[in-house]
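With one protein chain held back, the other chains of the complex are shown just where they sit.
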């Protein structure tokens, strides 16, 4: 993992604090990184920006300071749009989105707030908006992942690297 | 993973449906299994039964049918206590627990319902109950993990293997 | 009431603890038994199983340990379906129900969670699903009754007879 | 029951609409009247006014128009206090109550809003305020009863007799 | 402001306690009175009664004792309808309203409970019910104002003049 941290330093200029938090146990760090990289970086019907939009919209519901800061920066950067990150963090309903992206975020919010009430008609709405069943899995999996990491970050008082704040403004 | 599935068949007598659901993509299956096995089976200050109790108490808040069935069976089995699984699934406050276990589940519930309001005094309460900081990480991580998998299961309509229902009664 | 308790012993093999709880005052016990028997056993457009399904779905929202155990057993027994009782106790939305039964439980849940928002259109939905106005009364009355007894049981820490747990598995 | 209705006419000057609503079936009417009379009129450690205060405070949480009107009038009348009825219907926290009455209403509200979270310490608080275990049963039973009748009234659109509005002003 | 208080005495027979509460600072009193008079008394597509109906329906959600008493009296008086004030204070859904008034109160309630979820389709519903964009502003502004004054009154324990209770019965 030293190699991985070095790669972080090289690519990002710093090691994200979440990785340092997990680094007390290699199995946990590797598990987290493997799942994160697969979900956020592997090929998917969702663009990387869309996956980050889900991350921030979910973190906004859960009010996770760490994730709002780190992934808000990612949305601003990937979207080349300083305002889009703010909109995701504050209230995605205020953003001017495509119908498809709006359906994606409505589903992600329901996954966050009321997953026990999700039914076939919710998935059907995503299909009508143009998503495949594999895409639906990815929306659910990304939304689910941030419902996990928001909680781990808040429960352990994780703090974001200060550098995120100025990125992509 | 064929080997892993075979091992499931051998040890459990069946392959849990959650694994079949993830099996459309080896990277996702391996990531899920690695994180799950580390959290639920690796050495920890929490017993395996306690980790399953957290799993069920969290799934009860989220009303996840899959996880309540599968992990309710695990609590019944590991605890050699057919009633304990029901109590976790229905209302952990009705269970006669040690003060330490009760503090653990109160924290897991707050992680589930109101993670943004967790503060140092919540962690302090766990320390007073006898948990180390590493234990607190594990409670947060297990509670966080089921907040993820409850949502993925509900969002994709995962169905538990029927065999769980009769186990440990 | 001694006769009634004897009849319970004969028919059920035990006296339900709720009856023992009320037995400190004959007027209260008789009032409870009269209302209960009328609602759950008298002729109605709803089958006995359907009334028990309402009982469990309502108790699930209210997380009443006593009623989930006692009436979960009743659903398993009357329905000859060990899984149906679990589904009602965990999340009725996950059950494969007829449209009519689903409408019945959706109404019972709204009666439980948001009765002040019930309006004519909610009753109209039940009529469209095939219920008469008398049936609607019965759904409301059974759902109302368990909103009462869930609260009395939880407020006084009533405990179910252990025998229920194994019934109908 | 004709005799009972005649007695209502004689004592109150009218037959409460809730009784007319139940009168389609004698067993239901008798069951309701027996339970109601026992709870609200039989000897108890709680005064009749206190039981009506619980009725209105519970109905306020549930926003039941029928019960707020009918039992608001009862509080105004029994208390000889036109303002007390308004306070119970609007926000019991704004009322200047004895500590004992305040504890009673706090418990009744928790029975209404969060019965699954009631534990021994809640009952202990009532004992410290001066209530016996029998009194606690009565608070729970009255609060439970109005959680039932609020829901039946709202679910069936019951309307209060107009005469209540002017009573006790 | 002495003149204004004298005018209150003359017109109403008393000085509303809210004005006395603000009178410790003339700038605050004048600001409050100016905004209040403009919103509630100036020409608008909403009648004065309708604006008072919004005031009470909003105060009902917020359970503000001061505003429910003072503006409940206003609805009873302006509407020449002793029951309408009660309906607004208890549950506006139980009132028999025009479709237009109902749409107005549904919007005011959403402004109160879930303003972040208001979107163009909510405003569109008001337009379909017959409201202009200026009317929509007025509904939002009156609902917003009482969301402010409900909170100031509750946070500072403001108490209504006793005289309101008997008005318009």
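To keep things simple, chains are lettered A, B, C, D and E as they appear, and every chain counts its residues starting from 1.
Just so we're on the same page, a contact is a pair of C-beta atoms (placed from the backbone, for glycine too) under 8 Å apart; a residue touches a chain by one contact, two chains touch by 3 or more.
Being a predicted model, the structure only gives us computed values, none of them experimental.
*Asks:* For the chain omitted from this view, which of the shown chains does it touch?
*Replies:* A, B, D, E
*Asks:* Write down which of E:92, E:131 or E:145 is the residue touching the left-out chain.
*Replies:* E:145
*Asks:* May I ask you to list the residues on chain D that touch the chain which is not drawn?
*Replies:* Given the touch definition above, chain D has residues 91, 93 touching the missing chain.
*Asks:* Determine and list the chain A residues touching the chain excluded from the picture.
*Replies:* Residues in contact with the chain left out: 60, 63-65, 68-69, 82-83, 86-87, 89-91, 94, 162, 165-166, 169.
*Asks:* State which residues belonging to chain E touch the missing partner chain.
*Replies:* These residues touch the chain not displayed: 24, 27-28, 30-32, 34-35, 38, 42, 62-64, 107, 111-112, 115-116, 118, 120, 122-123, 134, 136-137, 139-141, 143-145, 147-152, 154-157.
Here is the rule we use: only the chains that are shown with their structure count from here on.
*Asks:* Nearest chain to the global Cα centroid?
*Replies:* C
*Asks:* Compute the distance, rounded to whole Å, between the mean C-alpha positions of chain A and chain C.
*Replies:* 42
*Asks:* Where the centres are mean C-alpha positions, what is the separation of chain B from chain C, in Å?
*Replies:* 29
*Asks:* Chain D: which residues touch two or more other chains?
*Replies:* Correct list: 63-64, 116, 119.
*Asks:* If each chain is a dot and touching chains are joined, what shape do you get: line, ring, star, complete or other?
*Replies:* other
*Asks:* Taking the top-of-page definition of touch, could you list the pairs of chains it picks out?
*Replies:* A-B, A-C, A-E, B-C, B-D, C-D, C-E, D-E
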